[in-house]
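Only one structure is covered here, and it is reproduced in the block below.
The complex appears here without one of its protein chains, the remainder shown in place.
Now for subunit A:
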Amino acid sequence: MQTKRAIFPNKFLPYALLAPQLAITFVFFFWPAAQAVKQSFYKEDPFGLSSRFVGLANYTKLFQEPDYLNSIGRTAVFAISTTGLALILALIFAVAVDRLIRSRNAYTTLLLWPYAVAPAVAGILWWFMFNPTVGILPYMLDVVGYDWNHRLNQTDAMILIVLAASWKQISYNFIFFLAGLQAIPKSLKEAAAIDGAGPVKSFFTIILPLLSPTSFFLLVVNIVSALFDTFAIIDATTAGGPAQGTNVLVYKVYQDGFIGLNLGSSAAQSVILMAVVILLTVIQFRYIERRVQY
């Protein structure tokens, strides 16, 4: 790992400097994580009076439980649609803004502020627009003959949270795509134009390949965010319903733990999710180090 050529010789100072962060990380991260791992091997009664060791039973039971398998499926549908929608729209907006000169800053400002909106608030905004009684969108859909009701229809509920989550995510992706586009040398685009490539051809043969590091980075970040930031959106709108229709993995950890009080199963789900995140972090880190050091 990189460091400075010249360093300070102190023996104890570095530990003192690291102490606050390591202490907090240990108490609020490693200790709870270890507890989750331990708990996932035990079966506890909901009142916390007794617990017994059950080995891997919590895990094996999880993968036989239809609700959990359903939750994996819902999470996949949600993550793929949100990531796809947010990435494609953001890329279109970024390419459009990058073409402009005078109005570039104005458009950027108008597109980036949803980053500041809390996911829970984004959920409530869309929930209000889609509200079957007073919402404007069900009214418009009714005109074309579609009876919208996200309280009863699972597909409607899924569309609602996908829209709310993508709406929130677009601005983030947009900022990164725009930064990536502006790092592409002008001379490459000019060379392509001189060789007779039209805007569409030069986009697919020059711009898109040069954007691939940014796109890969955003893909991982978007998947992580679709897996976890969704919690607030779902809790503020559908609460996992109707009939488990939007009960994604991270919401199920909470529901089984805090509401269902099935602590062993909730802990096992936590451990699985932690493993997924750590895997994604390692993938991301390998990519970061490669880009920093070339």
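To be clear about the criterion, a residue touches a chain if its C-beta (ideal position, glycine included) is under 8 Å from a C-beta of that chain, and two chains touch if they have at least 3 such contacts; residues count from 1.
As a convention for this text, contacts and distances are computed from a predicted model.
Remark: of the listed names "Phosphoribosylformylglycinamidine synthase subunit PurQ", "sn-glycerol-3-phosphate transport system permease protein UgpE", "Response regulator transcription factor" or "ATP-binding cassette domain-containing protein", the one matching the undisplayed chain in UniProt is "sn-glycerol-3-phosphate transport system permease protein UgpE". Residue A:136 is the one among A:56, A:136, A:208 or A:243 that touches the chain not shown.
Of the listed positions A:36, A:62 or A:79, the one in contact with the omitted chain in the full complex is A:36.
Subunit A residues in contact with the hidden partner, per the touch definition given at the top, are 1-8, 10-11, 13-15, 17-18, 20-22, 24-25, 27-33, 35-36, 39, 89, 92-93, 96-97, 99-100, 103, 107-122, 124-129, 133-136, 139, 167, 170-172, 175-176, 179, 189-190, 193, 198-199, 217, 221, 224, 228-229, 231-232, 235-236, 250, 253-254, 257-258, 263, 266-267, 270, 273-274, 277-278, 280-281, 284-285, 288, 291-292.
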